[in-house]
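In this view, the complex is presented without one of its protein chains, the others remaining in place.
Going in written order, the chains are labelled A and B, and every chain counts its residues from 1.
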Amino acid sequence: MKRTIRTILALLVSMLVCCVVLLDLVVPEAPPRPDDTILLAERTGASNLVAAVYLGARLYDTLFEVLVFTVAVIGVRFYLSHRPSTARPVPIPESHVIQASAQILLPLILVLGLYLTFFGHLSPGGGFSGGVVAASGLLLCVMSIGLDTVYKRLSGAGIERLEWGLPMMIVAVCVLPTAFSRPILSNLLPIGEAGQVFGSPSILLLNALVGLKVLIGSWMVLYTFIRHRGEI
Amino acid sequence: MILALLPLIHIFLGMAAIAWKACARATLIIALLADIGLVALYFSPVSHVLSATAAGGWTEAIGIRLMLDSLALDFLLLTVLLEAAVLIYLWRQRLHPTFVLLLQFLIGAVMALVLSQDLFNIYVILELLTLVSFLLVAYDRRTFQIWASLKYLILASIGMSIFLIGVAIVYANVGSLGFAEIGVVVADNPQAGWIPLAAALLTAGVAVKAGILIFSLWLPDAHSAAPAAISAFLSALVIKMGVVVLIRLAHVFPLGPTLKILGTITGIGGAIYAMSSRDLKRMLAFHTLSQIGYLLIGMSVPEYGAESGVLAYAMAHGSFKALLFLAAGAAYDVVGSTDIGHLILERHRIPLRTRSALLLGTLAIVGLPPFDGYIAKAPLLAATHDWTSQIVLILLGIGTAASFAKLIPLFKGPYRRVGNDPAWESYVVLALPIILFLPIERALFGTAFTLPVMSWFLAVESIVIVAVGWLVYRIHRRLRVRPSERLFRLEPAIFALMIGFIAIYLVLRFL
Partner (left out) sequence: MAWINGTTIAMVLFAIGATALIVRRDLVIKLLALGLINSSGILFLISVRFHPQMTVPILPVPDGVLIADPLPQALVLSAIVINFAILALSLVFVMLLVERYHSTDCERIEHAVETEKATLGSQNLATISGSDETEGRP
């Protein structure tokens, strides 16, 4: 009985919140300002305006967002890695279908991730989506080869040091324009012709750094969740 | 340009602490020195390098602007003070690199937040603050801490989603996210239909982090569960960040009556719970709620001098609350419990310096005349001409005195030189602003402080408030009334958040 009352009350309150926002929502129909568009394209040299915004005009926000991601990775590793790892090994799928199709799919996925990252300033994509796609490729790799093999090969390549080094590199790329007497958080490298691959090299560089960071961070989160998954 | 550098230094040093694990302490010292140097630039002849900038040189509406106004300066000084005190407090303990990294991110995020003039930038930094403090509260991985931080994260996340919806409505109607442009558009047409809704969403979202009673029901658990240095940071600094955002919102939106109502509820509710709490850290956390109510009522007063009073009180509260939390942590290390009854029984084992730090903090917090609690409260009491606000402020003072009166037995009795408190220098660092508040505030805010503070009437009023508070405590002890703490569970807290948002919306719409 108390449970029913609580359910009804919760439903009423949520619907009330919903109605309050909707009934009072009056939004003017104003198209975006065309001079902003020209400004973004000129100053950053990117033809993807969204990339021009989040890696050009609002780079300060993106910096903090990368920090949020870093803090998440650190939190997951710190709080889960103190527990003993699960005794049950991660099962490699016995089905050969998965292993065979992984061998075909994996290069495609990684190339897709690279494409999204490096061409993020010309077409939809960017560092975040490219990094996540490549990390899901790594997960497919885990499902076909096995967690420990992938972990050993990646750690042997010094992936941990790269993880701590990448945010420092991103902060350095933000601060270095002072060496060329430009304000902080603006373009580091000079702009080329808009619409070309190297038309905005600083956005390309930032996309690459962010993509690598997201890839390594997502891999670490996935690895920690699988390795230390615990029992109920 | 240098304004954007302040948080970036902390971020860089935080990552350096974990990349080269051996020099984690060195990064703390470097960060502190860099902060002191950069903030001292404000008082030097080259202070123009600290003027308002736009990040990346994007001065148009689409960019992010940073500005160092008196609000930002006040909190930067408080941050530097707390950084120094906590660094000394933690100096002799083993510091894990992850802890140093999280601490550096916390300080960097706080500095970035007070400098920022952009609504979405504030959203991202508030989320970063939520995550970092959530990780720090549960640092010891005890069950109580983990549950308290989980509650904090869930509530803060809902609050920030509501904030995001508010940001969307503001952007749709203004076309920009900077406070300057929003202020211009709101002033143009103050009766526009979108203003109450957007203001209600933004206020409700930020209220979760600002410590307002109906929204922040996570606060007592989280602040009392955290390790001592982190409790000091959270109560003294991070909770004020929500208040900073509310102050900035109050400059553009007409939030006056809302803040007064919220402040009254928070102040009185916090005082009632603080009076009936038997655990020292929990009582300090409830009392933080009460003081946030004090700040909110101060913000709703439109007279001149009220805002500098609010800023001064924020800084004063930061100093003595941090002192109390650090001393409580040291006492817990010796006695093994934070229950007030236990502490009073074992008070002969607590080092003398810890007890005197607790005494100093208590005297300052109840507002006795020579210390900074009085010096910061007096201008606010003097500037308030509205009698309802005056009555509420006096009631809050009485409530504060009543809640801290139960610590009196802790200071009586045997004074033996027992052991030594290893962190007493941090108490000295925090005691400096408590005792020397007047010169500091005069340097910062000019002579707005001299006249009200020197008035005999206000001094006598403060002493009378403390005496009445003590009487109320004696009466309360006879009555043995305990308000229910079932309100602080997870589901009632979420429910209260929703109802609070609807209440704020109704107040803004129809008042």
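Everything that follows uses one rule, which is that contacts are C-beta pairs under 8 Å (C-beta built on N, C-alpha and C of every residue); 3 or more make two chains touch, one makes a residue touch a chain.
All figures in this text were calculated on a predicted structure; none of them were measured in a lab.
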Of B:L115, B:A229, B:A401 or B:I465, the one touching the omitted chain in the full complex: B:A229
Residue of A:V53, A:I109 or A:C174 touching the missing chain in the full complex: A:V53
Residue among B:F99, B:W218 or B:Y505 that touches the chain left out of view: B:F99
Hidden partner interface residues of subunit B, rising order: 62, 89-90, 93-96, 98-100, 120, 123-124, 127, 131, 134-135, 138-144, 146-147, 149-150, 153-154, 157-158, 161-162, 164-165, 167-169, 171-172, 224-225, 227-230, 279, 281-282, 329, 332, 336-339, 489-491, 494-495, 498
Hidden partner chain, residues of subunit A it touches: 6-7, 10-11, 13-15, 17-18, 21-22, 25, 27, 29-32, 37, 40-41, 47-50, 52-54, 58, 61-62, 64-65, 68-69, 71-72, 75-76, 79-80, 82-84, 122-124, 126, 128, 194-195, 221, 225, 229-232
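To be clear about the criterion, only the chains that are shown with their structure count from here on.
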Geometric centre distance via CA averages, subunit B-subunit A, whole Å: 33
Contacting residues of subunit A [partner subunit B, same complex]: 6, 9-10, 13-14, 16-17, 20-21, 24-28, 30, 33, 36, 39-40, 43, 53, 56-61, 63-65, 67-68, 70-72, 74-75, 78-79, 82, 161, 164-165, 167-168, 171-172, 174-175, 178, 182-186
Complex contact set, residues of subunit B against subunit A: 1, 4-5, 8, 11-12, 15-16, 18-19, 53, 55-58, 60-64, 98, 101-102, 105, 109, 112, 120-121, 124-125, 127-128, 131-132, 135, 138, 141, 165, 169, 172-173, 175, 193-194, 196-197, 201, 491, 495, 498-499, 501-502, 505
